[in-house]
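Note that one protein chain is taken out, while the other chains of the complex remain in position.
Labels run A and B following the written order; every chain starts at residue 1.
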Amino acid sequence: MSKGIRGAEGRYGWLFVSPAILIIGVFLVLPIVLALYVSLSNWNGLGSPLGNSDFIGGGNYAKVLVDTGLAQRDFGTAIRNNLYYVIAVVPLQTALALFLAVQVNRRMLKGRGFFRTAFYFPSVTSSIAITTIFIFLFTSSGAVNQVIGWFGVNGPNWFNDPRGILAPLTGAVPGDGPLGLDWAAWLSGPSVAMCVLIILAVFTTSGTFMLLFLAALQNVSGEIEEAASVDGAGPFRQFFSVTLPMIKPTLFTVLTLGLIGTWQVFDQIYLTGGGDPGKTTLTPAYLAYETSFANLKWGQGAAISFILFAIIVALTLLQRWVLRDRDLGASGVRRQKRALERLKRDAAAGAQR
Amino acid sequence: MKYRKWGAALLAAGVVAGLGACASGGGDSSGETKELSILIGTSGDAETQAVQAAADAWAADNNAKVEVVVASDLTQQLSQGFAGGDAPDLFYMSWDQFATYASNGYLEPYAADLPNAGDFYPALSDTFTYDGTFTCAPKDFSTLGLIINTDMWAAAGLTDADIPTDWDSLEAAATKLTTADTVGLSFGLEYARLGVFMNQAGGRLVDGDTVTADSAENLAGLQYVQKLHDEGVLKWPAEVDAGWGGEALGAGKAAMVIEGPWIKGIQGDFPDTNYASYELPAGPGGKSTFTFTNCWGIPANSDTADSAKSLVEYLTADEQQLAFGDAFGVLPSTESAAATYAEQHPENASFVAGNDYAVSPVNFAGSAAVISDFNAQLASLVGGDPKAILASLQEELQAALDEANGN
Partner (left out) sequence: MTTTEAAAAVATEQARAPRPRRRTRTAGARITLLVTYAILILLAFIYIYPFLISVASSFKTDADATQNPLNLLPETWSFAAYERLFTTVPLLQWTANSAFITVVVTLCRVFFDSLAGYALSRLKFRGQSVVFASLIGVMAVPGVVLLIPRFLILKQFGLYDSYAGMIVPLIIDAAGIFIMKQFFESIPVSVEEAARIDGAGIFRTYRSIVLPMAVPALITLFILSFQGSWNEFSHFIVSRQSPSLNTLTTGVASLTSGQLGSGNQYPLQLAAAVLMSIPVAIIFFIFQKRIMSTSEGGEKG
């Protein structure tokens, strides 16, 4: 009898997962295999890649990574742009989301529901709608420039300003860097236009991550915080020595999600002119698309996709490795230790009462 | 209740069946009525309707049905169409993508067989000749001219005698026309506009097999533009919150712009703006303007190539081209029709006149990517180093040209 059920379970198990396996196999695994072939071929976009192309080995990868020329420089530019985007967005969105979560988690705060809704709403609207709105906000005589005009500041022409914000400092750095860009270009910082996209990303993602942090904060039982504050820790210290270590897993999740997400900017670039101004908002994701669909260099475009994939995987692994043992740095560990001891003491005191 | 057990299985099977049932796509209907699709990148409703009307007229005589599809992104949709095996039967092929498409074998070389093949402007036929074969028929052409807001012109106390004829008078007029709310001159920061100044200075990008982008003449062209911008009498449309020059002119944000006959399109949005078109002023190297053109592309080895060719013949006939000119302001691609057009539309005569000395922007397989990189680098022209921009253009364009010739 039980054997019959086991057998049935086996059949049903496979039956239940088969749609998933089928779809994922056909629309995820198979495409990747095909694209891998295309990235190693000279397919020119006519007809099927199978039968209409020759295997050429790593030439497409070399064009992007090694051979000096426009393809390499475009890729270098895209990497530089996206790197600055990641470096700016990930810490900002994480910090803002955590700050918002802590604030709207306060028991004493009235209208928490309203605040949560307000901060979360941008996250549910589509990237297309939000980007459209941002383009409107950041025109040269637009809403943002009018507001900063009140303070006597003449706002830049955001989406059309290709100047790197660090260029005044680093413009004179000599020498050629990797991927066909000179060091001055590598160090020029995000362009003004890219800064708008950075703000846009922080604006739209902080709500989602706020919810993640909120859930985690809820799990940090109120008693622990009580205990810590009875001990005399101010809210500030309490946050860093008790709360933060406790929601560390969520913090890692948010950082990982942020890192993966920020290397995939595509929609916003598509809408703001495909890298304009001056290719300073070009990203690898968009470059891959453009190389294939507009310049008909399918192999090269697919190669860029795979390089991007490798970058994302490598950085995610690197980040996990870096954050694995060191937690919040040496001082964090010390702080955490102290907090734990205090907690034990307070818990004992509580039990006595 | 037993059927429920199979519900999941059926669904799974359905998915498989769905995958198998390939959407067979285009109708291979063996019936008499031929169905054709035309993919166009339109300048507006007027153009779409005119093309549809012309296609319908042809279809009525040829027992066919023609669907005009407006592309939201022509380049992308074309490449997806070709790779997807369902390219449109006829499409706009722009001058800057032509060589890339032709070199990859996307295009049916049909134009030389057209009865009216010899009627087109030679410069236009040359643009669409790849590897010695006149490949596709020029649809029409446009040249750039100087478009002046006549009300502002008069308000600034300028007369016909002040119409710019050279760089100095252009600068003088732009200076006079610049006010707190309006900039004297505006045009897009791109090769398709700035290249005109490089040519007017006597420069060229390509001379045979050699790229001459870093010449002193090209530099002079860029420096002149840079100077006008530094003086504040020239602004890019984006700087005055306009999407393109025409919008800047129509909304009164610029008094003069450099655009083509498509400027007519602003009459819908800005009916109160009065303007007139003139030939571009001459530079130190003489007169020069760009001519832009599209051709009617037919995909290689298409089943419907014969019908499409017949449709092209109809669409490029003088009479039909003049109708297009009336509808949305393009200039006919045949010399005879263009002459008639200039008489019928004196307001656009300057654009036709420009074609006498117009040159086509640089266009060979692989040049498009270099030009778009040049455009990107031009973004740093203000306060930047035009010499470095041209040096980089020189290097990349030469590399691209070598590659194109090597193939």
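By our rule, a contact is a pair of C-beta atoms (placed from the backbone, for glycine too) under 8 Å apart; a residue touches a chain by one contact, two chains touch by 3 or more.
Note that this is a predicted model, so its numbers are computed, not measured.
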item: Residue of A:Phe55, A:Phe151 or A:Phe236 in touch with the missing chain, whole complex considered; value: A:Phe236
item: Candidates A:Gln72, A:Thr139, A:Thr205 or A:Thr281 - the one touching the absent chain; value: A:Thr139
item: Residues from subunit B at the interface with the omitted partner, ascending; value: 1, 4-5, 7-8, 11, 15, 18-19, 21-25, 43-45, 69-70, 72-73, 76-77, 80-81, 83-86, 241-244, 246-247, 251, 265, 269
item: On subunit A, residues whose C-beta touches the chain left out of the figure; value: 5-6, 8-17, 19-21, 23-24, 26-32, 34-35, 38, 48-50, 99-101, 103-109, 112-122, 124-137, 139, 141-143, 146-147, 203, 207, 211, 214-215, 217-218, 229, 232, 234-237, 260, 263-264, 266-267, 270-271, 273, 285, 288-289, 292-293, 298, 301-302, 305-306, 308-309, 312-313, 316
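The working rule: only the chains that are shown with their structure count from here on.
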item: Between subunit A and subunit B, centroid-to-centroid distance (C-alpha), Å; value: 38
item: Sites on subunit B touched by subunit A in the complex; value: 8-9, 11-12, 15-16, 19, 75-76, 79-80, 82-83, 85, 100-101, 104-106, 236, 238-241, 368-370, 373, 376-380, 396, 399-400
item: Complex interface listing, subunit A residues touching subunit B; value: 15-16, 18-19, 22-23, 26, 44-48, 69-70, 73-74, 139-142, 157, 159-160, 162-163, 275-280, 292-296, 298
